[in-house]
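Only one protein chain is missing from this complex, and each of the others stays in its spot.
Chain naming follows the written order as A and B, and within any one chain the residues start at number 1.
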Amino acid sequence: MMLLVRRYLWPRWVRSGRVLLGLLSVLAVLAMAVVAPVLAPHDPLAHDLSLTLRPVELRGVYPLGTDGLGRCVLSRLLFGARAAVLVALPAALGALLLGGGLGLAAGWLGGRVARAVGWLAAAWGAFPPVVLALLLVAGGSGVAAAAMLSAWPLFCRVLRAELHAVAARGHVAAALMLGFPRERVLWREVVPAVLPAALALLAWVAAGAVALEAVLAFLDLGGAPDRLSWGRMLADGWEVVFLAPINLVAPGVALFAVMAGLALLGDGLRGTMGLALPEARLADGALAGDGP
Amino acid sequence: MSVLAARGLTVEARRRGVAVPVLRGINFAVEPGQVLGLVGEAGAGAAMVGRAVAQMLPPGTAMTHGSLSFQGAELPGMPAAERRGLLGRDIAFLTPEARAALHPARTVGAQLQAHLQRLGVARRELRAHAVAALAGVGVAEAVLGHLPHRLSQEQCSLVLVAMAFAGTPKLVVAEEPTAALDAAAQGRVLAAIQALRRAQGAAMLLITRDLLLAGAICDELAVMTGGDIVEIGPAASVLRAPRHPYTRSLLLAYPPMRGARPDLYLLPEPAVGERALARVAGCRFAPRCPVRAEYCLRTEPPLEGDAHRSACIRTGLVPAIVSPGEVPPPPWRPVGEVPVLALEGVGKAVTTGPAWRRETVAAVHDISLRITPGEFVAVVGEEGCGASLLARLAAGLERPASGRMMLAGVDVTADGADARQQHAATVQMVFDEAKAALTPWRRVSDIVTEALAVRQSRSRVRETRARQLLAEMGMALALGVRLPGQLGEAQRRRVALARALCGEPKLLVADGLFDGLDAPAQADLLGLLLRLRHRLDFALLLVCRDLAVARHLCERVLVMHQGAIVEDGLADTVFGWPRHEATKALLAGSPR
Partner (left out) sequence: MIASLGWRLLLAVPVLLLATLLLFVVLRVLPADVAAMALAPGATEAEVAAMRAALGLDWLLPVQYVIWLGQMLSGEWGLSAQLGVPVARLVGTALPATLELAALALVLCGVLGVSGGLLLFALRRQGGQREGRAALAETGTALLMAVPALLWALLLVLVFALAWPVAPVGGRLAPGLAWPPGTGFLLLDALRAGDLAVFGSALGHLVLPAVALGLAFAPPVMRVLGVALAEAYRAPFIDQARLRGLSGAQVLFGQALPLAAVPALAALGRQFGLLLGGAAVVEAVCGYPGLGRLLVEAVRAADLPVLQAAGLAFAVVAVLAQAVVEGVCRGLAPRVRA
């Protein structure tokens, strides 16, 4: 009985330090994004040219100082979390649904569907993700949509390779032999086995989407020039880096913290559940000739 | 001087800070040209001796006392470089899983030549030497250019043998050298080893869990259990007149190849774990011993005798251990029933090779076969004979490319909803890798009643049926709440068996069900299947490597060779008067 309790209610991955640390940082950013309007001491867009480049005064009116236009750095940092979350969350989930769905369909149905999905993913993957995102933005798509559309082939390939590994296991064949229809076997035996890998990958893709949002904002593409984003702050801070380094350090640290949190979360999940590295799965897939 | 001598060899493992003895001060000696067999179940410590010779003990284990010397030179004290100089030259190792023991991405020729070069063969003579070495074990020269995955297990084993004897070793340590092989290949590989060994005058230490195999080729046998040698003596004497209850009961757990079919002796599972065993003061075997007395648990018996020594103070009682009875004949069936499985001229090809060079090979062809209800049929044959594919065809995991296939009178040749339903209702299969075959996140009681989940039966019904099935399998009801990862290997096979039998199929297909089991576990599973046969009404199609197991369990035997059935008849007839060369080769390689 104790064994079951330990296994179901207090599993290993919860006790892993990496997962806890990652979860903590991701939750912190989510919280920042949600309660930004409450926590922010100032309007993040309000500028005051008489108060530019104020130094850090943790107990002052501007705790993290102001930028070159006199805007509150802390407020911008808090609202910048919103931009990251609003891109990363829909992009990662959308890529999971699109790529995961296609990958599962290809792996499970085989035949023509598999070939079609293989070609589609190969053509899509022909463009480096950042390049594809830039082209999509040029074509008029939003940042979140561009992040999703450039990330789905990753899900597709990794989950397909994962599914190949699972489908070869005896319990799948046993369920088929017992007379379960194929779609029930998929839901009963295959999807639960693939799910942990999908979750770990979700963190990975979310980190990629956060980085992509920052890059696009840094380059001032695909959005308003005065949008609230860490990437925009990096670009602004770059101009004044020697006068007020906090303008560069604050968004840089925030960006790193989120990406590190997501990486630790994904990697911790993967490690404690004994899953293969997604990079290794991709290499496997390439070597086994998945795709066309 | 002995080639290899162990005196008071003690190896200890540290488990959570506690020292657990793995080898408890054992003594043995291998004389030049002699073959000593170390026999023991998994965990008995036999494999640890081989590791100690190479001084490559697993992490956390260490040799703490005693001595182990090769030609008078102490192995543990030797500098690492000097010891490595011995390995591969004077001491050669044969390991199980020959294919995996070769580098997967190098050609056989490259690996063999690299080894020869290390032995000092001149660069320009490498190829000639490699060809000669392969010829010495009867492998064609063409194999040199192949990667290991294109070779059969037998060829891989022979390549390893050629490498081992290339350096004219004084001692060969062979650990389960034929574990992955079918009977015929086992015979040929052992013959090659023995021929080279005799020609070079090498001594051999054979480490195996197969007592009969060891008995067939060893001069001297040492039987181990719980890290101790409990009996040691000339092989013939140990097999014919064992003086230790463990040896005697182990011998009785093997099914015989001819004569009557006795019930196999059921040695109880090791009741106490490794750590608890370390605290047992007396005889290692006492907790499982059928003739133990109270004092056996308290005092350790010395290894006594002259040429044939045994560590038992109740040696006189050993002959009293006998098999419990005889296997009852198969249940009576009326004549003329509709066969559960009928194949008519069935064939199936498999395609291999990269996309630009596809090759199609006929894996099985022109198979005609009828299995009547309740009949137990064994399929034996060499590696690649098509037996496994036949099993998968029968189970519906593959569809025949040609011919006709009927299940209980219904044509299921073409794939379709009806055919699949008929398959699910009539045939079930158990796989060789029980661990992968059980859904890791489902409880045992849910796994065994999967067949009811197809029809979405109520949980009350499933719970009752699960209890019934576990009892049928001789498993404790408490195991029902466990997950497969928390079970032992023998128990997992029972769970897989229970799942297959839950829907009361008319035909059970089993492939490799007995592979990798120790003799006691195998005897246990054989007994279970024979009991079930009289309680439930099912036929069996068993693919197995061990001819004696096939004969013990099944009244009818099919011999397959190159994708066709070449012999079909009563087990005693086929094995007693073999007609086809394939059958003769299989029999020649079986040690009994």
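Quick note on the criterion: a contact is a pair of C-beta atoms (placed from the backbone, for glycine too) under 8 Å apart; a residue touches a chain by one contact, two chains touch by 3 or more.
Quantities reported herein were computed from a predicted structural model and do not represent experimental measurements.
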item	value
Full-complex contact with the absent chain, from B:102, B:229 or B:495	B:102
Selected residue (touches chain absent from view) among B:7, B:65, B:89 or B:482	B:89
Of B:18, B:56 or B:241, the residue in touch with the unshown chain	B:56
On chain B, residues whose C-beta touches the chain left out of the figure	54, 56, 59-60, 81, 84-89, 92-93, 95-97, 100-106, 115, 118, 147, 149, 160, 163, 354-357
Chain A residues that touch the omitted chain in the full complex	17-18, 119-120, 122-132, 134-141, 207, 211, 214-215, 218-221, 231, 234, 238, 241-242, 248, 252, 255-256, 259-260, 262-264, 267, 271, 276-277, 279-280, 282-284, 286-289, 292
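FYI, only the chains that are shown with their structure count from here on.
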item	value
Residue numbers on chain B that touch chain A, as the complex places them	354-355, 395-397, 420-421, 423-425, 427-429, 431, 433-434, 436-441, 450-451, 453-454, 481-483, 486, 496, 499-500, 503
Touching residues on chain A, where the partner in the complex is chain B	1, 3-4, 7, 169-171, 173-180, 188-189, 192-193, 289
